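Only a part of the assembly is drawn; its chains keep their places, and the rest are absent.
By letter and in written order, the chains are A and B; residue numbering begins at 1 in each of them.
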Amino acid sequence: MSTLRYGVAYYDEYMPYERLDADIAMMKAAGINTVRIAESTWSTHEPQNGVFDFTSVDRVLDAMHAAEIAVIVGTPTYAVPTWLVKEHPDVLAVTPKGPGKYGARQIMDITNPAYLFHAERIIRKLISRVCKHPAVIGYQTDNETKHYDTAGENVQLLFVKYMREKFGTLEEINRRFGLDYWSNRINSWEDFPSVVGTINGSLGAEFGRFQRGLVTDFLAWQVALVNEYKQPGQFVTQNFDFEWRGHSYGVQPSVDHFAAAEAFDIAGVDIYHPSQHKLTGTEIAFGGDMARSLKRSNYLVLETQAQAFPHWTPYPGQLRLQAFSHLASGANMVAYWHWHSIHNSIETYWKGLLSHDFQPNPVYNEAVTIGRDFARLSGSLYGLRKKNKVAVMVSNEALSAMEWFKLPDGKNYNDVVRWLYDGLYRMNIECDFIHPGYEGLSGYSLIIVPALYAVSDEALERLNAYVKQGGHAVYTFKSGFADETVKVRTTVQPGIISEACGIGYSLFVTPHEVRLKSGNADISAGDNSVETWMELITPTTAEVLLRYDHPHWGEYAAVTRNCYGQGSATYIGCMTSREMADSILKTAVQEAGLWGADQELAFPLIVKTGINPQNQTVRYYLNYSDLRQSLVYPHGPAVELLSEREIAPKEELELAPWGVAILLEQ
Amino acid sequence: MSTLRYGVAYYDEYMPYERLDADIAMMKAAGINTVRIAESTWSTHEPQNGVFDFTSVDRVLDAMHAAEIAVIVGTPTYAVPTWLVKEHPDVLAVTPKGPGKYGARQIMDITNPAYLFHAERIIRKLISRVCKHPAVIGYQTDNETKHYDTAGENVQLLFVKYMREKFGTLEEINRRFGLDYWSNRINSWEDFPSVVGTINGSLGAEFGRFQRGLVTDFLAWQVALVNEYKQPGQFVTQNFDFEWRGHSYGVQPSVDHFAAAEAFDIAGVDIYHPSQHKLTGTEIAFGGDMARSLKRSNYLVLETQAQAFPHWTPYPGQLRLQAFSHLASGANMVAYWHWHSIHNSIETYWKGLLSHDFQPNPVYNEAVTIGRDFARLSGSLYGLRKKNKVAVMVSNEALSAMEWFKLPDGKNYNDVVRWLYDGLYRMNIECDFIHPGYEGLSGYSLIIVPALYAVSDEALERLNAYVKQGGHAVYTFKSGFADETVKVRTTVQPGIISEACGIGYSLFVTPHEVRLKSGNADISAGDNSVETWMELITPTTAEVLLRYDHPHWGEYAAVTRNCYGQGSATYIGCMTSREMADSILKTAVQEAGLWGADQELAFPLIVKTGINPQNQTVRYYLNYSDLRQSLVYPHGPAVELLSEREIAPKEELELAPWGVAILLEQ
C-alpha cells in the first residue's frame, strides 16, 4: 500500500456491452492502479434471497489482478434489493415524513433485524469469497452511511431505552430537557411520546445524537464482520462524506465522523466541489483536513469528480490541479467516481472519466498525465505528514443544536465554520480538525472555535485551561451558550469561557445597517458591515478590537481580545465580512507566532506543506486561477518535481493558469 | 382592579433553579404588580391521569400575595400532557394535513370528548383551588384559542348536522352553494363528502365559519365552568390574537373575535410588533382598537414583547413608548411575555424581560422606569375612554371568502384592511372596529369598509340606510360582490351598495402600467400607480374622483363619490398607493367633519386621546422616530404628566427620539 494510488470506481455490472478488457487497457494507459467495486450492487450479487452470483466480482478481480490493478471491495449494503423489500417492507426506514418507498439507495432502517440479517449474510458471502484474492488490498464498508432519519416505532423504543440508560430517571430528563414547557413533561416511561413531533430542541438534538450513534454502531458492526476475513496487509475503510450543498460543504450533520472513524484502519472520504470558474480548492482542503484528522494520518479520496456534471466538467489543467491538491492535503489515493458514465437510472449526468461513448476525451487525456506523474513521483509524494499548529474545533452537537435554533438569516453552523476555515485557507494556514472531547489541545498554538453552541462544561474548562497555559483561542458568537443537552447556561454569557475571554453579554440583536469601528489599525477591512447576528458585549478585562458603529448599540464591543494566563482569547461577537474575519484571523495567527513566508502569499496562490517518509519537506504551490501567477520562492534549495527543475532560494517561480509546482527541499 | 396593571407571564415550573424570592424582589423593583400563571403547564399540575400537583401554583400565589402582586390564573388547556395523548390519541386534531403528532401546543380537536372531559376536570380542580386565594384577581381561559383546523370525521359529522340545521334541505344547499358545479351535488345526506377536499369556495368558507363557531362554543364552555367558581371582583378574560405575519398583523382568520368575546368580562389580547428601526406603533393601535371594540370598553394587553427576538430587542426608549402607546389605546394592563427567558424547548429566543442569566439588563432597567410611572400616574391614566367617530367594518366572512378567491398578487383581506387602517393611523384618526352585524352605525360619522366581499343583503341595506341618513362611507373594491354563502350577486356590481355609491361595473382587470388621473386637485399623490385589482366603473349618479390613465381603460372611473340622501359614499375601485389612499381618506375625513388640529400632525408624530374616569381629557403625543420632533401644542392648558410640567396652548412641545408626552388638560 505504500505507493500513491490513482483509482476509479468500476461497475462491470452496469456495462451496456462487454467492456472489461477494453476498460482495463484504457485504465493502464491512464495509470489507474486501483479500482473500487461492488458497493452498490447487492441485487446483482444476490438476485434472490439466498441465491448468490459473484460472477462479475470474480471476473473483475481476476482481470484486474492480471493487469496489476489493485481492488477495494465494498460491502454492497447501502442499496437494498427488490426481493428484500418485498419480503420485509419494514426494512425501509420510517422517517418523520412517513413510511419509505422502494427505489433510492440509503432508505433502510439500519436497526432493522431483517436488514441486518441479510446484510450480514451478503457481507460474509462476499468478503469470505474475495479476501484471499491477490488483487484485493482492502475493503470499504457500505457507502456514505447515515441514519437516513430512521425514526419508526422500533427506533423510538431504542431511544427511550437510551434515554433511561443515559439519564436514569424521568425527573432528570424533565429537568435537563425542560419538558415542563408547553406541558411536555413525561411522568411515566410509557408516556414517552414519539420524538418525531417534538418541538423541544433539547430532545430533538438528543435524538440526533442517538441517531448518529446508530451510524457509529452500524459501521463498527460491519467492520467487525469484515475483520473476521481481513488478511494481513489489507485495510478496512469507509467513505465519509460531508454536508451537501450541491457539493461537499461542511461538517456532516448525520454522522459523528470522529467516533465512527475509530473502527476503521484508514479514513476514506468523498469530496465533490465547484469547478470551472468556481474552482477554489477550498473543499479539497476542508475535506482533506477533516479526513486526515479522523485517524490523524493519511487518508484515501475514495471518490471525487472526473467530468461529473455539466457545471463541473473541468477546464484544461483543473483535473491535475485537483489531483495534486488532494495529495498536498495528505491523501494517499485519488479515485474518481467513476470510470464510465452510466447509461440509465438517475446519475446519468454525473459523468465519469469516460463519457457514455467510452472513447478517450479531454478529461481522460488529462488523467493520463496525472497517472504518469503519480507513478513517477510516488516515492516522494506518498505518505505526506503534517504537523499543523492550528486546529479548528468542530462539533456535531453544536451543529445539531443550531438546526433547532437557527440563525435569523438561514445561515447554519457550517456557514460559520466555513467563514473562518476559508479565511485560514486563503492565508495558507493549514489546520487540523478536532472535536470538543479532544484532550491534546496543548499540541496546538492556535485553536479556532466557531459557534460552539452546545457543549459540556468540561470541554469549555479544558479550553480555558489551554489558554491559561499559553494557548491562543479564537471564539465566535454563540460559543458556550448552551450545555450538552442544549440547555442555555444560566450564567452571564458566554458562560464558562467568559473567564478566558474577559467579557459578558446578555443581549443580542439582528444587525441592520451596522458597521464595525476599529480601535486597532491592524484590524480593518473595506467591507466592515455586520450581518446575521450580533452580541452586545461588555468587556470585563478584555481589550476591544472592534466596536459597533450604530446609533443605539455603539457602546458595545463587537470583537475583543483578552490575555488570560499565558495565552490569549479572541472573541468575535458578530458575523463580519470575510475580509474582516481574515483580518482578525491574521492578527491571531501572528500573535500565535505562526505567520511566515507562505502566509505572505495568498489565494489564489495556495501553499501546502508536509514531510514525506524520507523526512523531506514537500511544498505544493497551487494556482487556483485562470491567470498566470508568479512568486519569489522563499525556502531552501529544492527540486520542482513535475519539471525536474532545480529551484534556488529567492528564485522566481511561475505557475501556469490552474498550474502546480511541487518543491522537494533538498 | 381600578389601577393600571404592569405585568408579566411567570412560569415557576420552567425555572432551572429556585428563583421565586429573587424574582419577586426584582419584580417589585420594576413595579410589576400582576403576574399571569399556569396557562401552559397542565402536565406539571396533572402529571398522571387523575393525579394532581398544584405545588407551583400554591407557592406562587402565596409568595405573590405576600408581595402584593396580583395573579391572573390561566386554565392550562391549550397544551395537552403526554399521558392524555398516549391514552387517547384521538384528542389530537385530524386536519387536512392528516393526523396530528404530539409535541406542539394547540394541536387538539376541541370537540373531542376525552379532551373535554380531562380539560373540564383540570379546570375545576385548579380554579376551585385558587378562586378564594386573595392574590387572584381573575382568570384567563385557555390561550390564543383557535380551531387548529380540526376536520376529522367527527367534526365532519357535526358540520353536516350544522348544515342541515342551518339550511334545512339539500336542495337549498345545492342551490345556495352551487353544488351542481363539477358534479358536486349532494342528493342524499349520507353522500355528504368530507369538506377537506372541496373545491367549492362557498362550502369551504361555510366550513370556516362553522370552525370559528367551535371556538366560540369552546370558550363559552370554559367561561361557564370558571364562572361557577369566580368570586366577586374577579374577572374572566381570554388572550385573543391576530393574523400572524411574524408579528400581529390583522383580523384573526380562525376566530370570530366579536362573537367569542361575548362570554368574557373583559377582553384580553396579545400584540407583538416589529421593533427597532421598524417600530411604527401601528400594530399597537390596531390590536388595541380591536380589543377595545370587542367589549366596547377597556382591555388587557396580556402579552407583548419585552426583549423577544434578536430583531425585536428594543432600542433605548422604545419599551417606554410601547407601554404608553398601549395605555393610549385604552389598555388597563400591559404585561410582557414573559418574565424570564426560557432555557430549553422551542421559544428560547423569544426572550423575556430577563435574559437567561436573570440579571438586570438594559431592557429590564427601562421597565423599572415604566413601572414607576404606571404606579405614579395610574389615577390619571387608568380607564381611558374613547368616543371615536370613525369605524372600520371588518368581517371574518369576507376574509375567509377572499382566501378562497384570492387577489391576483397574493395580497389578502388583511392587506386591504391595513392599507386603509394604516392611513387613518398615520393621520391620527382613531377608530373603532365594527362587524357587519353591528346595528349602531349611526353612532359614527364615517365608516370605512374594506373589501367586504361576502356579506348579507341586510348588512348592505343597513349601510345604505346609514348613508342615506347622513353617514359617510368609504368602500373599497370587491365590497358587496358576494352574499353570505359566497354566491356572487347576480345584479350589476357592486350589488346592493350600487345604490348608495351611484356606480356600476361588470368588468375588472389586473392593472399593468396603469396610473390614476385626478379630476380633483384635493386628491393626488406622487405615486399614482394602481396595483392588484381594478374595477372598470361606470358612474350612474356618482362624481368621478379618479380615473384610470390607460390607453384602453381610460374611459372608466377608478374612485367615485356619491351623495345619497343626507350622506355620501366614496368607492375606491382599485388598490392605490398608500399615499393616494391617504389622500382619498383625508377628503372623506374632512367631508365627515373630523379633521382637526391633531390631524395636521402626522406620523411619526402620533396622537391618541381619551377621557379618564374623572372626565379629564388625556392626550398622548408619541414620537415614532429616531429623530427629535417638535410640535405646537394645539389644545387648552395642560400638565405634561411624565415631566410634571405645565404646557400652555401654542407652546412648543419637544419629543425625544422614541419619546412620549402625556398631556392632561386642566
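Everything that follows uses one rule, which is that contacts are C-beta pairs under 8 Å (C-beta built on N, C-alpha and C of every residue); 3 or more make two chains touch, one makes a residue touch a chain.
Remember, it's a predicted structure, so these values are computed and weren't measured experimentally.
J.: Given 2 placed copies of the single sequence, give me the total number of copies for the whole complex.
T.: 3
As a convention for this text, only the chains that are shown with their structure count from here on.
J.: What's the distance between the Cα centroids of chain A and chain B, rounded to whole Å?
T.: Taking the mean C-alpha position of each chain, the two centres sit 50 Å apart.
J.: Residues of chain B touching chain A in their complex?
T.: My answer: residues 11, 13-14, 16-17, 40-44, 47-48, 76, 79-83, 85-86, 100-105, 276-277, 307, 309-311, 313, 315-316, 341-349, 355-359, 361-363, 626.
J.: State the interface residues of chain A toward chain B in the complex, per the touch definition above.
T.: Those in contact with chain B are residues 177-188, 190-194, 196-202, 405, 408, 485-493, 506-510, 512-513, 533, 551-552.
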